[in-house]
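Heads up, one of the protein chains got dropped from this complex, but the rest are sitting where they should.
Let's turn to chain A:
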Amino acid sequence: MPWLSILMGVSVLGALGVAFVKDDRLAKQATLAVSLVVLALTVVMTVQFSPNGDRFQFVETYDWIPAFGVHYGVAVDGVALVLILLSAVLVPIVVLASWHDAEAGKRSVRTYFSLLLVLEAMMIGVFAATDIFLFYVFFEAMLIPMYFMIGSYGGAQRSYAAVKFLLYSLFGGLLMLVAVIALYVIAGKGTFMFPELIGAIKDPTTQKWLFLGFFIAFAIKAPLWPFHTWLPDAAAQAPAGAAVLLVGVLDKVGTYGMLRFCLELFPEASKWATPVVIALSVIGIVYGAIVAIGQTDIKRLIAYTSISHFGFIAMGVFAMTSNGASGATLYMVNHGFSTGALFLIAGFLIYRRGSHFIEDYGGVQKVAPVLAGAFLVAGLSGLSLPGLNSFVSEFMVLLGTYERYAVPAVIAATGVVLAALYILWMYQRTMNGPTAESVRSMPDLNIRERWVVAPLLVLIIVLGLFPKPLLDVINPSVKETLTNVSVTHPAPAVAKEGQ
């Protein structure tokens, strides 16, 4: 079964269908139905994936543009699979959460939901692509639906935020384009297929340049400090649902790209760059956390916490230990759920009161206990409380990093403490204390909103207690990745010099 093509096909056809539905309510229901079908299919596909089989499964390869050596090549390994699963889970939740988002600005409702499904197809495509050119196509093309979602449906500063988002990403993408072309030309294999290009670039200097082209694009996308400034703007201005997909999935393309492409295609250069990347990550972890503490806007605060989390993920990837890389992959999934939940609940809160600012709230817990409780669980996941999902991944990343780079790991661990500070302090200011006058009549979560939050909270708790099924899928692929990184260079540099 061509599972991946079916997934994308269903999303794209759904998007086309929704775009032509005249009735807004029907459009929403259709979108929800399509996204649930995609989720169901993804789950079926996941069940059929055999973790200890071939690295790439559900392989489809067709010639697309022979003149450029480009294929329509899709397949998944464990890492890609869990990220596709993450996307497929988040989309229906986001659809349900965005039920009234598009109406607020009196903009076309069906366009919004149609864009959402287009985005879903591209999110699946970008993780499934085994052809680097195809990956690039999705990488760039997925900016456009997100751009319209932020720009047309976002907050007051939306067009500024949308343009900043697009131009940052586009700039990184274009640098990557140069590297993609150069990779093709220098490798001289006449193909863009990723498996054939592993180990194709031998010369260390060339590797370094190409690595930079890819890495900067991914670092902007992820985003790592100091390329992060677009994220708080974009995430704060985007409608809550789009913000979830932006931070939860789109940004993961950056860290996924580092793991999949930077490490495997340019192992030598990745090792060369590791100290710098680890340093940037650690700075990001601490900086993101400290700046988050100082935020007055709830959504910006969550965005800054994500910058801190992306530091952890990048650090785990570049630690190049199996704990680090597996932990980072698991972190990508967990972060999608916990930050997704935070953004959505914050969105519900903001929708009720009409204000982004923390100071406008207080004592919400007394009037809306379910909302406050859900917010607390999501927040505790964000600060990696043991027993909740993020703890496992954060622990693995720190452990994996400590094996190689003890000092950075220790500094990064302070991020955990800071996380407790920013989450709990925000919770305290908004949910505890005397009930503010303006929130006194605030309704609690309604049925729809409970349905949005419940699956995420369940996942947060379940994955905290039983991360094994996911790790079983992730570990073999990460092992292959790490083997590829060192296989091309079996001998450590010291041994070589000794000869």
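Just so we're on the same page, a residue touches a chain if its C-beta (ideal position, glycine included) is under 8 Å from a C-beta of that chain, and two chains touch if they have at least 3 such contacts; residues count from 1.
The rule is short, and it goes like this: contacts and distances are computed from a predicted model.
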{"item": "Name of the absent chain as recorded in UniProt (options \"ABC transporter ATP-binding protein\", \"Tryptophan synthase alpha chain\", \"NADH-quinone oxidoreductase subunit N\" or \"Cytochrome (Ubi)quinol oxidase subunit III\")", "value": "\"NADH-quinone oxidoreductase subunit N\""}
{"item": "Listed residues A:167, A:276 or A:458, member touching the removed chain", "value": "A:167"}
{"item": "Omitted-chain contact residue, chosen from A:182, A:399 or A:461", "value": "A:182"}
{"item": "Residue among A:33, A:59, A:144 or A:358 touching the omitted chain", "value": "A:144"}
{"item": "Hidden partner interface residues of chain A, rising order", "value": "64-68, 108, 111, 136-138, 140-141, 143-144, 147-148, 151-152, 158-159, 162-163, 166-167, 170-171, 174-175, 177-178, 181-182, 184-185"}
